[in-house]
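Scroll down for the structure; my scribbles are underneath it.
For this depiction, one protein chain was excluded, whereas all remaining protein chains were kept in their positions.
On to chain A.
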């Protein structure tokens, strides 16, 4: 989606602000927000792409006014409601008691180390499907404007680049965000001259690389 999260190349956000002492969390609730999101995700009711879409699919006013972990909590609440795991009444009151979708799994404390270290690899068996493009091929990114989730940033649409590497056959984010868990495609690292993306303001010779699934690309 052409949403407020799609930040590459936007102006007006000001300078970078590194913090000298930089705590990992700036309040205890942030740590709980991270852990709740990870634990609830481990129940298996949504994909990482669905959770990204639940966070990013917001008005610019809302998105920019929320802090990072506030967006996580807002996204988590939306997923829990959308998947029927809690009701609006329960969320408002904080009290459980309504008939809802039962969780598929509960992450137990003794499983945490194993589950975190296993992660969730997204590479899939291509089942004989061969990549259309090879390293060095010139490609043009498609001019896609989907209302749903996509991982093709708007600054890199309808641009000419070349294949820098074939990254494997991976779950396709756009489809996975719609709940289509089986959808997968070839993924490529595509390199662009910075001037192709940003014009002559960019330094000659500088480059930007994105990872792009095959449906984002056409030969040129």
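The rule is simple: a contact is a pair of C-beta atoms (placed from the backbone, for glycine too) under 8 Å apart; a residue touches a chain by one contact, two chains touch by 3 or more; residues count from 1.
Here is the rule we use: contacts and distances are computed from a predicted model.
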The complex's invisible chain, by UniProt name, from "Hydrogenase maturation factor HypA", "Probable glycine dehydrogenase (decarboxylating) subunit 2", "Twin-arginine translocation pathway signal" or "nitrile hydratase": "nitrile hydratase"
Query: Residues on chain A that touch the omitted chain in the whole complex?
result: 5-11, 13-19, 22, 24-29, 31-36, 38-40, 43, 48, 52, 55-56, 64, 68-70, 73, 76-77, 80, 85-86, 90-91, 94-96, 100, 102-103, 106-109, 111-113, 116-123, 151-153, 155-156, 165, 167-168, 170-171, 173, 187, 189, 191, 194, 197-198, 201-203, 205-213
